[in-house]
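The complex appears here minus one protein chain, its other protein chains still in place.
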Amino acid sequence: MFEASELNLKNQRVQRLFAVLFMMMALLLIVPVLVILTTLVVKGGPVLSIDFLFTNPTDGMTAGGLFPALLGTVWLVTVALLVSVPLGIAAAIYLSEYAGENWFTRIINLAIINLAGVPSIVHALFGVGAFVLFFGFGTSILAASLTLAIMTLPVVIVATRESLQAVPYAFREACWSMGATRWQTIRRVVLPNAVSGILTGVILEVSRTAGETAPIMFTGAVFFAPFLPQGVFDQTMAMSLHLFVVSTQVPGVPENLPYGVALVLIGMVLIMNSVSIAFRTYLRGKRKW
Amino acid sequence: MSSASDSRREATADFDRRNAAWFIDKAVQVLVFIGGISAIVFVIGIFVFISKEGLGFILGRLDFAEFFTSPYWYPAEEEDPEYGILALIAGTASVTGLAMIVAIPFSLGAAIFVAEFASGKTREALKILIELLAAIPSVVWGFIGLSIMNPLIIELFDVPVGLNILNAGFILGLMAAPIMTSIAEDALKAVPDRYREAAEAMGATRWQVIHKTVLPAAKNGLLGAVLLGVGRGFGETMAVLMATGHSINMPTSIFDSVRALTATIAAELGETAVGSDHYMSLFTIGISLFIVTFVINLTADLVVRGVGKG
Partner (left out) sequence: MVSPAQLASETQTAAPTAGPIKISVKDLEIRYHGVPALSGVNLQIHEHEIFGIIGPANAGKTSFLKTLNRMDMFNSDMQASGEILFNGHDIRRLKNVYALRSRIGVVFPLPVGLPMTIYDNVALAPRLRGVRSATELDIIVERSLGRAALWDEVKDRLDSLGSLLSGGQQQRLTIARALSQEPEVLMLDEFSIAVDPVTTMRIEEVLKDLKQEMTIILVTNLVQQARRLASRTAFFLDGECVEIGSTEDLFTGEVQDTRTRDYIEGRFG
């Protein structure tokens, strides 16, 4: 019968060693982060309350709540979505349904990768040069949102394109051979079956947009605004910038306050991502073909 | 029968007419094409608008040699401002370098674990965790560097200041790792199963299969992951702004405070007058960053496709 040879046993031992090693490496990436997050919760928890979320900062921002920042982030994200989602979906439809495999398409894809890889401060510079100055919007929600929209456009494009391409080609052929135009096919068969994937991408985009600081710093978000924003040409505070401000720009801040702000911000982001992930998992169970 | 088909044929004689659906389809074709080229338009736009703001400096005051080789960055000096970014480059490079030293081995290890060893629930859980980690905003990481890592480093290593290369490098490593792990894992998963099956059929253990067959086959994708991680490190702004301290100097140890290129722009732009030399010099740094990350991304894309490298 077969007996494990010396060599076999040694190989098995080496293998187990490596398996454990890699597992440790994975853990070592995750554990410090979990520890850090726990610290945030422990130190920031005491600050949280309904008041904290819905009142204004007081005493030169050393006390009070963060409502204007929260509202500002909502403004920024909403306007950014209004611009990037239609544009992103259009681009993805072009790439998935119309574009051929040629150099032009490759350049578009390269442009998308680069848009995603440009440093956030460079996006800020672009926002200043283009929207604040050239187009004359001034430092405003509009300028900041447009900057954010361009920065997060790749997220929507990639998520949408993938969900469009997941729809089998045979469905399109069946529609075309009945005399449906490309758009009729997209509208009636392809898009409806891609909506869930698109939604996942949009939620992801929201969470990224809410966390960005550099692109809005010089284009429309300010350290302190005396009034809540009324329109897109107003300046505003924002959650991400608020964290930066209370942790570096304000003297005499009680230790827990910045932790509270960080906790709210990271809570927002993690909740949105979790919703997106949960939605995706739920959808995987509901197969339609 | 024939009269029915005759009249049918008459009715269809002029079937070839353009209707509303035809025109709508053409209109949609134009609209989506505009969407498609928007990415190209924006990338070009970024380059154009930043160059425009920095043009005065580039054509006027800029001295290429001084800019890239002098460590003296004193743009606000009234008398004799100096615009050397070497120290800033060193700041970016040292922080990114440390981040990569931390992140690359661990990302690779984690990716190998998730792709080759973990299964079912563990794998799903790990992937979700990694995805959530990647979502943590940069400003939160900067805050962590300031409030948690700072005192930790001061205590652990008995140094006076905890905002330094070690601090920023470590958190940058933790920031870049999840993304690198995802991409590396994709690269490993992309290696067809038959490679593994062939090796296993010859009696190799899991680990031998991996390091003799899968890793070499995936090396393009892995290299791409590393490059993207480097690009991310280069471009990171808020975290390095908040965790590297504020002194501009050529570092000699990881406990030195430095200033990165991105952080410099963020820290100083608000204090400059539009159109001044200082203002334009910051935009010039911006263009340099744009070009560098463009090249890194282009290379990463080419490498992942297997062009150029073996």
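Each chain gets a letter, A and B, in the order it is written, and its residues are counted from 1.
Note that in this section a contact is a pair of C-beta atoms (placed from the backbone, for glycine too) under 8 Å apart; a residue touches a chain by one contact, two chains touch by 3 or more.
All values reported here derive from a predicted model rather than from experimental measurement.
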Ask   = Which of these, A:Leu21, A:Leu48, A:Leu133 or A:Val189, touches the one chain of the complex that we don't see?
value = A:Val189
Note = Omitted-chain footprint on chain A covers residues 100, 170-171, 173-181, 184, 188-189, 193, 288-289
Request  = Against the chain that's been left off, what residues of chain B make contact? List them.
outcome  = 1-2, 5, 8-9, 12-13, 15-19, 21-22, 25
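In the analysis below, only the chains that are shown with their structure count from here on.
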Key: Residues of chain A touching chain B in the complex   = 11-12, 14-15, 18-19, 21-26, 28-30, 32-33, 36, 39-40, 87-95, 97-99, 107-108, 110-115, 117-126, 128-130, 133-134, 150, 153-154, 157, 181-184, 186, 207-208, 210-214, 217-218, 240-241, 243-244, 247-248, 258-259, 262, 265-266, 269-270, 273-274, 277
Remark   = Within their complex, chain B touches chain A through residues 21-22, 24-25, 28-29, 31-40, 42-43, 45-46, 49-50, 52-53, 105-110, 112-114, 116-118, 126, 128-133, 135-140, 142-144, 146-148, 174, 177-178, 181, 204-208, 210, 228, 231-232, 234-238, 242, 262, 265-266, 269-270, 274, 282-283, 286, 289-290, 293-294, 296-298, 300-301
